[in-house]
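Below is one structure, written out as structure tokens; the observations come after it.
Heads up, one of the protein chains got dropped from this complex, but the rest are sitting where they should.
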Amino acid sequence: MAKYLNLFPASLEKLKLSLKVQTESVSVETKGFADIIDITQPIVDITSKSDLNDGTVTVFIPGSTAGITTIEYEPGAVEDLQKAIDRLAPINLHYAHDARWGDGNGFSHVRAALMGASITIPFNNKNLLLGTWQQIVLCDFDNRPRSRNVLIQLMGV
Amino acid sequence: MAKYLNLFPASLEKLKLSLKVQTESVSVETKGFADIIDITQPIVDITSKSDLNDGTVTVFIPGSTAGITTIEYEPGAVEDLQKAIDRLAPINLHYAHDARWGDGNGFSHVRAALMGASITIPFNNKNLLLGTWQQIVLCDFDNRPRSRNVLIQLMGV
Partner (left out) sequence: MAKYLNLFPASLEKLKLSLKVQTESVSVETKGFADIIDITQPIVDITSKSDLNDGTVTVFIPGSTAGITTIEYEPGAVEDLQKAIDRLAPINLHYAHDARWGDGNGFSHVRAALMGASITIPFNNKNLLLGTWQQIVLCDFDNRPRSRNVLIQLMGV
């Protein structure tokens, strides 16, 4: 009988290991106006310290005036991306959102909707499978400083 | 012996609970021409009524002339996004797709490819972790009314 008593807890243990979902957040203080902030390190840390080995990290920004993407995080490429975003949805156009709500961040909503709020990145042996020069960035498009909580959800085994 | 008989079904029960994948769809009638439609409520309902507690919702639009994103769903911001999309891929340019296929929706394909077909959103305790003013939208870029089935896939525990 002892044999079954020993095996059984092992089965339950593996059961618990079969899938894990871990939801974390990373707090970021931003300046707004297309402030582009490297959030790679905390996401690498959460992944390497978790008890998941393989799976995906979903990075999601709650809110309608910010976006998530990846870029080589060096000042030149960051400035180039900011300029492209300015061309895409210039600040000085007329925005219907501003005419209705008066908060002056119509351009922020358009930029956020075009960039997108989520990215999903695989990890393997607790290593995020990013390229060598590829960083995960929060782009805050609002027209004022904001405190943001970026959601980091790991799912896997 | 009864002890093991009782425990064993419990183990299998937990086993089945260890991961769930639930695939649903939401039917939407659109007008095309950058029709932007709020699909948040059915996705919130599916998530809250499912037997998953924590995980991700993948929202995916099958088809090459529509996209998925998030925005503050009020008429001003929606109009501003439509205008930005018009600047990105104007209707009245020459499109090689139209020259080949004659269906006149070359601009629709370009807009859809730039916006992207999927978004992934975490949920926790059956609550979608959206921002307060952040809605999930289907953007139908085709040049005619369409019946769309947006796929909603929940994965988690």
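A and B label the chains in the order they appear, each numbered from 1.
One rule holds in what follows: a contact is a pair of C-beta atoms (placed from the backbone, for glycine too) under 8 Å apart; a residue touches a chain by one contact, two chains touch by 3 or more.
These numbers were taken from a predicted model, which means no experiment stands behind them.
Chemist: Check each of A:V28, A:I119, A:L138 or A:L151 against the chain that is not shown and name the one that touches it.
Modeler: Here the residue in touch with the unshown chain is A:I119.
Chemist: Contacts of subunit B with the missing chain: which residues?
Modeler: 4, 8, 11-12, 15-16, 18-21, 23, 58, 60-64, 88-89, 95-101, 106-107, 109-110, 112-114, 116-118, 120, 151, 153, 155
Chemist: Tell me where the left-out chain touches subunit A, residue by residue.
Modeler: Spelled out for subunit A, the touching residues are 4, 7, 11, 14-15, 18-19, 54-56, 69-72, 74-77, 79-81, 84, 87-88, 114-116, 119-122, 124, 129-131, 133-135, 137, 155-157.
To be clear about the criterion, only the chains that are shown with their structure count from here on.
Chemist: Taking the mean of the CA coordinates per chain, how far is subunit A from subunit B in Å?
Modeler: Each chain's C-alpha centroid was found; their separation is 18 Å.
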